[in-house]
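Heads up, this is only part of the complex; the chains shown haven't been moved.
Here the chain labels run A and B in written order, and each chain numbers its own residues starting at 1.
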Amino acid sequence: MALVRLIEYPQASPEVRSVYDDIMKTRGVDWINNFWKALANDPKELARIWANVKRVMAPGALDPLVKEMIYVAVSATNGCEYCTHSHTAAARKKGMSDAMLMELLAVVGLANETNRLANGLRVEVDPQFK
Amino acid sequence: MALVRLIEYPQASPEVRSVYDDIMKTRGVDWINNFWKALANDPKELARIWANVKRVMAPGALDPLVKEMIYVAVSATNGCEYCTHSHTAAARKKGMSDAMLMELLAVVGLANETNRLANGLRVEVDPQFK
């Protein structure tokens, strides 16, 4: 159970509904996931986070599927259950196959391994990399 | 200063040199970076990690640049200085521009932010994501 109540659409203020409407329109879905319903306890915070997600995840120098997979990589590294589920679902919607997910996680696992080898051995950065 | 001595090529055993040779050949470079020189204190461990890196980072369901960028995303999340430098250099060699790096880090930053919002609010996973 979340630490704050979830604000459902019918009970939401016009300010919150307006963000909910934009989320559904932007994503082409007809429901709001719990993350936003929890954030809606602070309508300004809800609007702030949604504006950031919309801006950062928009197409740019990287394509949206790559961005979504990077989101999954970070969420798996941090062990965030909610985010791993929601962003894996989002990445699949954008075209990630099971084979791509398995390969993505293989890289995540390896990076977490060698990060600790480098940190544990306190390897100094080669001047060539700087 | 690393916690173990760095094994330079001239002092390396044939077993270690053989891995060093394969690293240089595979990457098209003529030098060995410190990470491998530290691992070489245990030649079997050096061979094991290199075999894993070669296998996981090879082209597959994901392209090598995307994989390298995922490596950077994990390394930045974990705050591994050595890995951030070495894998950013590798990603640049494979085509990552400054604009792509900035956008990659924007996603990494945002994911780390929303991971904590979801964890801090203890949001339950929506059944639709499962």
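Throughout what follows, a contact is a pair of C-beta atoms (placed from the backbone, for glycine too) under 8 Å apart; a residue touches a chain by one contact, two chains touch by 3 or more.
Because the structure is predicted, anything quoted here is derived from the model rather than measured.
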With 2 chains placed, the number the full structure-file assembly comprises: 6
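FYI, only the chains that are shown with their structure count from here on.
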CA centroid of chain A to CA centroid of chain B, Å: 21
Contacting residues of chain A [partner chain B, same complex]: 1-4, 31, 33-35, 38-39, 49, 52-53, 56-57, 60-62, 66-67, 69-71, 73-75, 77-78, 80-83, 85-89, 97, 99-100, 102-104, 106-108, 110-115, 117-126, 128-130
